[in-house]
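Below is one structure. I have some questions about it.
Missing here: one protein chain of the complex. Every other protein chain is in place.
Which chain is which? They are A and B, in the order written, and residues in each are numbered from 1.
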Amino acid sequence: MRSVLPVLSVVAMILGLWYAACLPMNIKGVLTEAERAGATVTPEGGKARRDMSEFALLVANGFAIPATWAQERPRLPAPHQVAIELWDTTVMKKITSKRSLVYHGWVTLSATLLGFVIGTGLGILLAIGIVHSRVMDMSVMPWAIVSQTIPIIALAPMIIVVLYSIGVQGIVPKAVISAYLSFFPVVVGMVKGLRSPDAMQLDLLRTYNASNGQGFWKLRLPASMPYLFASLKIGVAASLVGAIVGELPTGAVSGLGARLLAGSYYGQTVQIWSALFAAAILAAVLVGVLGLIETRVLKRMGMT
Amino acid sequence: MILVGVALLVWGLGWWVNTRLAEGPRAQSRAMQLLVPVIFGATILLVWELLVRGLQVPLVILPAPSLIAQRFAGSLPILWADFVQTILKGALGGYVIGCAAAFATAILVDRSDFLRRGLLPVGNFLAALPIVGTAPILVMWFGFDWHSKAAVVVVMVFFPVLVNTVAGLNETSAMQRDQMRTYAAGYWQSFFKLRLPAAMPFIFNGLKIATTLALVGAIVAEFFGSPTVGMGFRISASVGQLALDMVWAEIVVAALAGSLFYGLVAMIEKAVTFWHPSQRS
């Protein structure tokens, strides 16, 4: 708890920097708009201002400072603008509306969760296979490890299009991407976890003449839990990124990725930022929920 | 149908050979550890080739490996240009800047216990977020060329490297710090002689995580807008033209680049942290 004050200070510092950054980022746009609206701006004419430093413009046009935090399409929206947009598009809109971020968030979240569950399930199964079979271990494990070092997300656009061409659309293609992105971290983490009992603990079970299955259920599986949860957290974050990226190539109209892309097409910066924050909140909630389950499970098992 | 049968046969044969090797007497040797996965990979490629031909899978669904290899060999200049644009300029440029910035921030934060306690949870939180979503914003700010891709990479690698470096710099034991006191060592003396070397395994952990993130960032950022060169551009453009052999060729490049980049950092790590128990064999 003693880190509450430091964390709040750091967050306040970030917000302060953000507001400060809005000044130079937005001043040129603000001045152009002001001039068009008939205000006197020094120096006059966009051409004269183009090569001036943002700082000099701020000094010369102090009156425009509040406007840098209130533009409709700023280069960098101020924190409160993003917060208001988030509020408007979540709480104030009906969730069935195409402009509701809850709706878009749910589209992305459902694909994320479906893919995550599939990827995790398959990952755990493969990990069990790897731990129990030497040949699987030696054949597959190196490739699973290598897969962690390459940007497999690059496959995403192709998967969407290939599945589309054989008639699969909607949630499934995105879920496939989410699934394979969470699959590999879970395999690697789970294998590590199932192998975490040391030789002494395994020897102890041998003295009881325990079967392979008993060794798995009574020792390996419980021992793997901390590792499993660590990789689940990585996996769910990867799944979410996968679902978002999966919404980019087909010109999808719903989902957080679609909001990001549409925002960048039409220069709706506030919309981009609010979609970005919605994705961030979603990620934080997913990781947080997994963390809660982790503490509950580990506590139940007496491991914390 | 014959080819499908052959594919099944090849699969069985590959698995049988690997089983023999894995259960054989020399399974622990280095050569076997390398040979078995290579045989497995080759089996997959062969089965893939045979199935695609045997079932006459259309190109727009899955091209055969031979076709991908052909395309790869035939498009070397394009692939090279894309590699330079995305990996060397975007990913590597952003990686160097991002890691350096994270390192500098870590040293600044390190001097204040208050800042460190505040920044670590915030940094850990930010490191878990889908930062690649900043791509459309950064593309808007820095333009379509590689600068915006490098900027995405900077943001993506910054937090993992920062968090690992700060954690690593705190890895020294009370005894080691007391010892430095008995030598009446100054801040920078104990920084360079004790805390930095002790932090190296952690720093490299962050640097290794960052290699993959850098590639992901550089490629995905191109989906939000790019000049007509670059791996992400080529992938989305070729997908649009249903030229899947080209997509796969780019993915091969991405895989090679990723392993190479990671391998390079891991090699430097081995040289720097040769003393760490995980590196001694």
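One rule holds in what follows: contacts are C-beta pairs under 8 Å (C-beta built on N, C-alpha and C of every residue); 3 or more make two chains touch, one makes a residue touch a chain.
In this section, contacts and distances are computed from a predicted model.
Colleague: Going by UniProt, what is the name of the one chain that was not included in the view, given "Universal stress protein", "NitT/TauT family transport system ATP-binding protein", "GerAB/ArcD/ProY family transporter" or "Predicted RNA polymerase sigma factor, contains C-terminal TPR domain"?
Modeller: Of "Universal stress protein", "NitT/TauT family transport system ATP-binding protein", "GerAB/ArcD/ProY family transporter" or "Predicted RNA polymerase sigma factor, contains C-terminal TPR domain", the absent chain's UniProt record names it "NitT/TauT family transport system ATP-binding protein".
Colleague: Given that one chain is not shown, what are the shown chains it touches?
Modeller: Within the full complex, the chain not displayed touches B.
Colleague: Given that one chain is not shown, which residue among B:179, B:205 or B:259 touches it?
Modeller: Residue touching the chain left out of view: B:179.
Colleague: Of the residues B:27, B:78, B:101 or B:194, which one touches the chain left out of the display?
Modeller: Only one listed residue reaches the unshown chain, and that is B:194.
Colleague: Write the list of chain B residues that the hidden chain touches.
Modeller: 173, 175-176, 178-185, 189, 193-194, 197-198, 200, 273-277, 280
Going forward, only the chains that are shown with their structure count from here on.
Colleague: Could you give the separation in Å between the centres of chain A and chain B, each centre being the mean of its C-alpha atoms?
Modeller: The separation of the two C-alpha centroids amounts to 18 Å.
Colleague: So in the complex, which bits of chain B are touching chain A?
Modeller: Answer in residue numbers: 15, 18-19, 21-23, 27, 32-33, 36-37, 39-41, 60-62, 114-122, 125, 128-130, 132-137, 139-141, 211-212, 215-216, 219-220, 223-225, 231-232, 235-236, 239-240, 242, 244, 247-248, 250-251, 254-255, 257-259, 261-263.
Colleague: What residues of chain A sit close enough to touch chain B in their complex?
Modeller: 2-3, 5-11, 14, 75, 134-135, 137-143, 146, 148-151, 153-155, 157-158, 160-162, 165-166, 233, 237, 240-241, 244-245, 248-249, 256, 260-261, 263-264, 267, 269, 272-273, 275-276, 279-280, 283-284, 287
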